[in-house]
Structure formats: C-alpha cells, structure tokens
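Apart from one protein chain that is not included, each protein chain of the complex appears where it belongs.
Moving on, here comes chain A:
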Amino acid sequence: MSQNVKVVQRASSSVRDKLYLPAIYDGMKITFKHFFKNLSDINAVDVLRYPEEQPQDITDRYRGLHRLTHRPDDSIACVACFMCATACPSNCMFIEAQEREDGHDEKMPKSFSIDTLECIFCGYCVEACPCDAIRMDTGIFSLTGNKREDFVLDKEQLLANKGAFGEVCSCARD
C-alpha cells in the first residue's frame, strides 16, 4: 500500500514564496501592464463593438432564426404535416392546416407561428421536416422587440426571412 503513495513536493517552499508579498508584486505588475496598455489606447482593445460592428464569422451551420422555404414556383414548401410541431420539445410551434388549391399537394398551413421566446433553438424541427420546408439558415442571431407579441413569428414573417448561405428553394420539392 505504502509504496503507491507519491510524495509531491510543495511548489512554494522558498522564502520568497512564503512571504507572499513578492508574489503580489509580480501579479500586480501584470495587472498594471494590461491596464495601462489598454487605457492608453482603448480602440486597440481587441473586442467586437457589437451594435456598430457586426460579427463576420457566422458559419452556415449556425442555427439562426427560422424561415419557411419556397418551391421554385414561389409557393410554400410546407405541407402542414405537423412533424416539426410533434418533434418540438418546447411546444412552441402552432400550425393550422387547410386544403391546398394550387395543385401541388393536399395540404398547406393556414397559419404557422413560432413563439421564439419559448423556442430553445435546438433545430429538431429542421431535422424532422420531411420536405425541407423549415430551415434555420437565416444567419439572424439577434432578435429584438418591444413587447412579447413581437417575438411570435407568423407565417408571413417566416416566409419573408431569406436564407443567408445560398440554397434559396427547398431541395426536396419542386
């Protein structure tokens, strides 16, 4: 048993370390160096000044705000199958179906809204959709509004959101 015990030498055993004050001095030197360097030229601090400077490095896998895709003839790609709403873990999708009259399919959504205050941006809806009708590739990362209702995106808004990384139409349908 005892041969497995490893005795580790304490790192700070010199008098200088035990006094503690020199160590404080060393630390203060670093603190002061950063402080005065940044104070003398505040614009050189390497940060993103957010509202004025927008992030330039959003990848196409970034899960931004949702959008509903179109078919090549500009009609809605969604067939109101409720797969996304079923997969949604936070139950924040509200879909109403209606009969479809443009000759493509049987159904289309009469209303389609997402409460983004409840949405956790997990992307399950995108995975669940069988016809690539909902996507989160808008690149929109900031969502602002003045009242709660502003955060419930309805069908028109979702259709109006543009994809940010090419791929305009739904790949699954034509």
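The rule is simple: a contact is a pair of C-beta atoms (placed from the backbone, for glycine too) under 8 Å apart; a residue touches a chain by one contact, two chains touch by 3 or more; residues count from 1.
Quick note on the criterion: contacts and distances are computed from a predicted model.
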Statement: Record lookup, UniProt, unshown chain, options "Nitrite reductase (NAD(P)H) small subunit", "Protein-arginine kinase", "Branched-chain amino acid transport system permease protein LivM" or "NADH-quinone oxidoreductase subunit H" -> protein name "NADH-quinone oxidoreductase subunit H"
Query: Pick from A:11, A:39 or A:168: which residue touches the chain that isn't shown?
result: A:39
- prompt: Just one of A:52, A:101 or A:149 touches the chain that is missing; which is it?
  reply: A:52
Message: List every residue of chain A that touches the chain not included in the displayed model.
response: 21, 24, 27-28, 30-32, 34-35, 38-43, 45-47, 49, 51-53
